[in-house]
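Here it is, the structure in full.
As you look at this complex, bear in mind that one protein chain is not there, while each of the others sits in place.
Which chain is which? They are A, B and C, in the order written, and residues in each are numbered from 1.
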Amino acid sequence: MLAFVLRRLGMTLVAVWGALSAVFLVLHTSGDPALMMAPVGADEEQIAALSHALGYDRPIAEQYVAFFGDVLRGDFPDSLTFQQSALHVVWERLPATLTLAATALALACLGAAAAGLWAGGAGGRGGARREWPMWLVFLAQSVPGFYIGVLLVWIFGVELRWLPTSGAAGPAALILPAVTLACGVTPPLARVFRNSLRGELARPYTRTGTALGMSRARVLRHAAHGSMLPVVTVLGLEAGALLGGTVIVESVFSWPGVGQLVITALQNEDYPLVLADLTFLITAFVLVNLIVDLLYGLLDPRVRHSSGRS
Amino acid sequence: MRKTRKSRAARRNPFFSAGAFGAFVLGAIVLVTLLAPLIAPHDPLAQDLAHTNAAPGEHGYLLGTDQLGRDLLSRLLYGARTPLLVGVLAVLCGGLFGTALGLLAGFTRGWPDQVLSRLTDIQLALPSILLALLVLSFGGQSTAVLVLVIALTGWPAYFRLVRARVLALRTSEYVEASLTQGIPAWRVAVRDLLPGVRGLVAVTATLDLSRAVLMEAGLSYLGLGAQAPEADWGLMVSEGQGQLLSSWWIAVLPGLGLVFLVISANLLGDHLAHRREDHGGREAAAEPSLAAPTPARTP
Amino acid sequence: LSAASPAARARRSEAVIGLSAAVTTLDPMNTTSVGTDLSVLSSVYSSLVTRRPDLSIGPDAAVSWDRPEPTRWRFRLDGNAAFADGTPLDAEAVAWNVARLLDDGNALRMTSNFPLLRGAEPVDAHTVDLITAEPDADLPAALSFLYLLSPGWAARHNPATEAMGSGPYEIVRYSPGGNVELRARPGYWGPAPAIRDITFRITPSESARVSGLLSGELDMVAGLDPQDLERLAADRALTVHQLDTTRMAFIKLNTLTGPMRDIRVRHAVNYAVDKRAITGSLLKDTVDPSPGQLLTADYAGHDDGLTGYPYDPERARALLAEAGFGPGRPLSVELTVPSGQYVAGDLIVQAVAQQLRQVGVRASINSIPFTVYMQKYLVDQDMSDMQYITQAWPTLAAGGLYGLFVSDSPYAYWADEEFTDAVTEARASTDTARRDELYAAAARRAREQAPVLFLFPQPGIHGTAKNLRWQPRPDDWVRPAEMAWKEAA
Partner (left out) sequence: MAQHHAAPAAPPLLRISGLGVAFGGTAAVRDASWEVRPGEIVGLVGESGSGKSATGLAVLGLHGPHARVTGSIRLDGRELAGADEKTLRGIRGRRVAMIFQDALDALNPYRTVGAQLAEAYRLHHDAGRAAARERAVELLERVGIDRPAQRAREYPHQFSGGMRQRVMIALALVNEPELIIADEPTTALDATVQAQVLGQLVRLQRETGIAVVLITHDFGVIEQVCDRVVVMYRGRVVEQGPTRRVLGGAVHPYTRALVASVPSMDDAPGRPLPTVPEVIGRLMGEVDEERLADPALRVPEGAPRTAPEPADEPADAAEPAAAAGGTAAEGGALLSVRDLTVTYPVGLRRSHTAVRGVSFDIAPGETFGLVGESGSGKSTVSRVLLGLKQPAAGQVLLDGEDITRLGRRGRRRLAPRVQMVFQDPYGSLNPDRRVGDTVGAGLALHTGLGRAERRARVADLLTEVGLDPALADAYPGRLSGGMRQRVGIARALALEPALLIADEPVSALDVSVQAQVLNLLSDLRRRRGLAMLFVSHDLTVVRHMSSRIAVMRAGEIVEAGDRDQIMESPASDYTRALLDAGYSISRAGRAA
């Protein structure tokens, strides 16, 4: 198990390193950040001085090393728009995003569990009567997130005035953005859960259970446990969609989280803030996947016992 | 005989008739987009400032006009151009790239596999919409960059599926049989493995098309994809969302267009995936259910 | 849910104001964003003088001021004025603030608004003199932007992330980019504000602001899109205010390089655009087209005698043909717009582009973020052929705004001796009649030379909850202290 954890950890670090390198490269091939940071009307000397002060005139390899040094120390340059530690700015916005993402994830898991159990638990019996939640899921999957958001604001916020449409003011304001975000994450979860539950129910061991005299509910419970593996995998992959989704959902609902922050930072070409924000998002995503991997080991004894192979 | 088999498939698979429907709608959208210059009643860019925000039916505009008095119907007819063009090109690029590399990695194993697999890990560590935002914001936006960035975020799906399939096929006896016949490895890869992943790639590509379209729409919505005054469904939703209160049709109709486009691609993809499961025999049945890709989704 | 209604907030003496962008810093000298940063900070800090809703300059920390010498302004401070921590707002403090402003090492964004200011000299505890390099009649107007920090506090705290001022409110909660919550300060030395708790809610999307107003989540939003006017006006729970702002909108032409060097082309584009059609449709007739002027009527120096370019596409085509452009050799230009920055800016640009196309000019639209736009415009000095912009001068002086058009200004992209000479002379002149004459000449020259495609003033449309009393302003300030709940009917 320890070897397994270490291996996963190693791969995680490689992934973080690679993703950050990609970010670094994109940012550095797009121009001298000093130009963007210089005050309006600054002349070339001033820009050169600023560039030097910030270290942007050093060779790229040196900057690359320095960049990772900064990341490791958690010591990011100041945001241009907020004039304070970019990491601090991101940190301050974090709770809003976490609340939103966690609520959406909980909603998605509930929805996926209900739809998956209903449609997959039939084990192929029941036909359309059991399949309708999957059609709903299918629809949710085919509607762009921003469109869902826009429609929800229109219907529930403006026409019906049931729910707040913007800002993180109170639990009621959480409902629409969380539902929108959940709409994006539920479909893959529900589909995978349904399919894997069906697959699990078709596996001989569930038949063994029935042959031993287990009730349908008990067999379902065992099968549901078995079907968790692919669900958890998809959950890890969907963490990316969830984080990406916050970018759009936070824009639509003016939700003051890191997703909206990254959009404004990109628009303002706030180089250090983009960097800090992405570093955070990447790390969060990769961490989630690490957790998923470890969960895998917990869920499936076979994985736990074969640390050598994956 | 054929007929009964088909109808049985139809009964067993609720997506069957839906698949035909998806193909039909997708075809219709493509056709309408191609014929737009012939059938659109107006120039999609022509403004009629005297009749802005006209409701559907008003002043002879069948579906109304937008804030600049442009005919919404004509804009809708043209509006699938960019999503389809970008989507198809991105799917082609990503699909070819991912399939080729998946074939390479799965077949040779060893270090190319290691390197490429780590690369996809890294790629997947960057949520695709963020990667796209980053590249488009700092790399400048153009259709070519848009296609590339969508393809870039799409190739790992093909890579992983093809690689897994090739890894499985690689040790299959018929591939070994070809090798023992002295047939060169690359030829075995092309003649024995490629056909084996063809169906899988086709399914993935169809579902990837919906992902690409959604991503194009999402980026256009955020202002990083298609640019005004172009008629583009995602951009139109973004332009019209401020008018939902007074002129809902400006944002709602192009959004519906997107929904139809994506649904039809998803239906078709699902149908193809199911058909593979139904008729693919042993190979398909042996695949884990995960391998039948669920359509990716960009919010 | 009733707790979220304006009526409930009125009972509890609260108000929620929608802001279009995040508050980026709490340092009032390091920002020039009036609509957002400074609106919030003006409640927390006080300045020497303040601009009232009717645009006149009134007292704040300074009770009176005069100009004992041409280059010396004298301000007498309110003896009660003090910071929240009890330290007095005295002449020393003002002098320290001026020094902080003028110290280039601090690289403060506000500094460039005070090009003539040279320093401050305390006269006594409550009197301070401000010295200018040249006679500067506009200094008090400029000082309405200068918010004063406590020297002792600033030494121990970071003003960018914390605030402690002498204004009517204090900050209860602030996170970078997040909502800002204010609470009326019990010990405030001036008149207490009418509403106790203020929340500035960051709502970058226009539709979110509008739906926030309609659903009663927001009590006040400034700078709305005219497209929403009808719907908002129809809502009986809202009051919609509508007036011209001090910002003039126009399309700046790059007269230094490219096709716009040719005055015939500049005239042609001015004739090609139907300003009236645009104000009528996109701006819902909230403003009238500009009479060929760079200033709005609020500025001292506005020339009432000018007329704008009429809509005359035939003339435009003829002029273009004269300049050598026609069907065989169409003119292609790039038209840049900062996305989402200006009211209806993106739509206006599309309308202009389409109208230009009708006279054979191919205008391709380049929509970019505001910061990138400013970068190209000012830092890189790489403006495209045409760019949509709105400009205002905080002191409402013609000299200020015209200063953006003189030959050596980085804003100008226009080198015209006649105009520059007139403006320079007018600014130095103390003779008002002569000055008005010179400004009129400059205005005529600008009209004739057309360094811009003249459009119209930017409309100011502000929405408030019905019960919220607030006098709308032609400038961008949104000050909670100017708001009050009407007695519940």
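Heads up, the rule we're going with is that a residue touches a chain if its C-beta (ideal position, glycine included) is under 8 Å from a C-beta of that chain, and two chains touch if they have at least 3 such contacts.
What you see is a predicted model; the values in this text were computed from it and never measured.
Listed by label, the shown chains that the missing chain touches in the whole complex are A, B. Listed for chain B, the residues touching the missing chain in the whole complex are 4, 8, 172-185, 191-192, 195-196, 198, 281-283.
On the side of chain A, the interface with the absent chain consists of residues 123-125, 203-205, 207-216, 222, 225-226, 299-302, 305, 308-309, using the contact rule stated above.
We take it that only the chains that are shown with their structure count from here on.
Viewed as a contact network, the protein chains are fully connected, with every chain touching every other. For this pair, chain A with chain B, the centres built from the Cα atoms lie 21 Å apart. Here the spacing of chain B and chain C, counted between their Cα centres, is 45 Å. Centroids of chain A and chain C (each the mean of its C-alpha atoms) stand 39 Å apart. Residues of chain C found to touch two or more other chains are 205, 207, 211, 214, 339. In chain A, the residues that reach two or more other chains under the touch definition are 150, 153-154, 158, 251, 266-267, 269. Within the complex formed with chain A, the chain C residues making contact are 1, 4, 21-22, 24-25, 27, 30, 107, 109, 112, 158, 160-161, 175-179, 199, 201-205, 207-209, 211-212, 214-217, 339, 369-372, 374-375, 378-380, 410. Within the complex, the chain C residues that touch chain B are 205-207, 210-211, 214, 225, 227-228, 230-231, 274, 277-278, 280-282, 339-340, 346-347, 350-351, 353-354, 365, 367. By the touch criterion given at the top, residues 14, 118-119, 121-131, 133-135, 137-139, 210, 214, 217-218, 221-222, 234, 237-238, 241, 244-245, 248, 251-252, 255, 258-259, 262-263, 266, 270, 288-290, 292, 294-299 of chain B touch chain A in their complex.
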